[in-house]
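For this depiction, one protein chain was excluded, whereas all remaining protein chains were kept in their positions.
By written order: A and B. Residues from 1 in each chain.
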Amino acid sequence: MPTADPILVVENIVKRFETPDGVLTAVEDVSFAVAPGEFLAVIGPSGCGKSTLFNVIGGLLDGYDGRVMVGGETVRGPHPSVGMIFQEESTFPWRTVIDNVAFPLEIAGMAKAERLEKARHFVEMVGLDGFERRYPAELSGGMRQRVSMARTLASEPKIMLMDEPFAALDEQTRLLLGDKVLQIQQDLKQTTLLITHNLTEAVQLSDRILVMTYRPGKTKRIVEIKLPRPRTSEIVGSDDFGRYVAQIWSDLREEASKGLKDDESRVARAGGKRR
Amino acid sequence: MATTGSVTATPGAAFGWAAMPLSRRVLLLRVALIAAIVLIWEAVAASGLLFQDVVPSLLIIGRTLVSLLTDPDLKWPIDAGVGGFRLAFELWIPAFYWHLYVTIAEVAVALAIGGLMGLAVGLALGANPFLSAAFERFLYYLGPTPKIVFLPVMIMWFGVGPESKVAMGTISCFFPVVLSAAAGMRQIDNVLIRVGRSFRLNTRQMVTKIYLPAMREPIVNGVRLGLGVALIGTLLAETKLSNKGVGFQIMDAYNTFDMPRMYAVLGVLFVIAIGANALVGRASRG
Partner (left out) sequence: MTTRASIGRQFVPVAFGIVCLLVFFVLVEALVRIGTINPFIVPLPSEIVLSFKRIVVEEQILPRFLLTCGEALMASLMLSVAGIALGVLLHRKRIVRLATETWIAAMASAPIVLMYPLFLVIFGRSAWTIIMIAFVAALPPVILKTLEGLSSTRPVLINVGRSFNLTPSQLYWKILFPSSLPTIFVGVRLGMIFALINIVGVEFLINFGGLGQLVNELSERYDLPGTYAAICFVIMVSVMFFIATERIERWLRPGA
């Protein structure tokens, strides 16, 4: 349980959607708190509402019950203290790397020389120094995600929200980028909330893991990850690591198989309707 | 996503604008736009801002249109003999339909000739990478040129009759068809071609059973474009040098400063052109 005043509090979030098939409850009564500097991973099968939660906390979705509090005050829209990193390709293809990263500073009205200087600092932080003048199309997928990360970091948010940022990358790149993320988080002492379906990634990076149930998404379990800090990707091979993964996997599997059964019955129903 | 009904303060709020379903609102807006255009038109017509009669009142145009489509002012002699019978009489029809028939016939022939040639050449180019590399560039760069400048040459070759108009239409529609056909040919999934070869189909069977069905969409799009440009090419040729056809009618009305008749003919023409295009469009989707 967090000891200091939590910087992010999520209280009784309920989010429903209207679909042609009726009302869908994506998230039902989810509550948790994140301490400053903590790394919390939210994990669950597809369809558990974790992306919905991401959009709610980030302020991109409205029409929900419950409260999101950042630094003690209730927020209901995108907040400057909350930085978001999206799952899809999100760099601006018409801007160079440095102009991408300087984007939030440009919006804030910073002078050109100053913001380029500051942006360069964050470009270095993600390990892309030398690539400032390149366009995203010239970079690999992993590098582009790093650009998106640097861009969000440049706005110096107190809380980083990440929605499956490595989903489109291969395993090796994922592990190495995970190292980068850890290193940055440790350097900046940043609070991070990571949404993922990848168990290895969650255990590798986080201090606590929140396991969500299949739709309607509720908190199934919160597990504390007591692996040593600072950490690197080498931890993936350790015994303790394996034990945590095994422990959480049984929970995940139960929820994931519910999801599979639901999918199958939905396809069967739809097939029957089509003719 | 939950639907958001934003109720903003607009002038139409008094009419319960926000409460109306979307389709109703769209309809109202369209009616309002048309009404606005009609009002502006009549205002310009009445004000005499432009020269006398350049913009006649819509009522006059309407009357002229009706007369155009219903007043029999052309004598059409029918003289046919079958066996021992002989039928000879004179039919009076509105001249417009006869001109329309001339134009449609010209466009149809132009589309047939240009379309088939374009298809044949396009298929050949698409199938053979060497020929494509040699010649397709010429066609690609010649495509977006104003074909109307070829009219003097067409007249020299084919005379001043409908043949030159058909020729104009043909060269206009050849290009979009050939380029679409060649591109469509190249984009056919290679697997389908190999299936055809594995069944040892001869060329004619390959074309009719594999190539053409697989290329239906690009071909129809090409024909649609071809129809549009064939129509324009033929009509413009008629306006320049002709004594029959819809293009001629437009020019004739202009030369006699019969503005209402010109508007009426243009109106009918636009309705037909847009309608034909929509029909072909539906065929491509069906």
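One rule holds for everything that comes next: a residue touches a chain if its C-beta (ideal position, glycine included) is under 8 Å from a C-beta of that chain, and two chains touch if they have at least 3 such contacts.
For clarity, every value in this text was computed on a predicted model and none was experimentally measured.
A.B. asks: I'd like to know which visible chains would be in contact with the absent chain if the whole complex were considered.
C.D. replies: Its contacts among the visible chains are A, B.
A.B. asks: Thinking of the whole complex, not just what is shown, which of A:Phe32, A:Tyr64 or A:Phe86 touches the missing chain?
C.D. replies: Of the candidates A:Phe32, A:Tyr64 or A:Phe86, A:Phe86 is in touch with the missing chain.
A.B. asks: Based on the whole complex, identify which of A:Gly49, A:Pro104 or A:Gly178 touches the chain you can't see.
C.D. replies: Of these options, the touching residue for the absent chain is A:Pro104.
A.B. asks: Which positions on chain A touch the chain that was left off?
C.D. replies: Against the left-out chain, chain A lists 58-60, 77-80, 82-84, 86, 88-90, 92-95, 103-104, 107, 134-138, 148, 155.
A.B. asks: By the contact criterion defined above, which parts of chain B meet the unshown chain? Give residue numbers in ascending order.
C.D. replies: Touch with the absent chain occurs at residues 22, 25-26, 29-30, 33, 50-51, 54, 130-135, 137-138, 141-142, 144-146, 148-153, 156-157, 228, 231-232, 235-236, 239-240, 247, 250-251, 253-254, 259, 262-263, 266, 269-270, 273-274, 277-278.
Definition applied: only the chains that are shown with their structure count from here on.
A.B. asks: CA centre of chain A versus CA centre of chain B: separation in Å?
C.D. replies: 54
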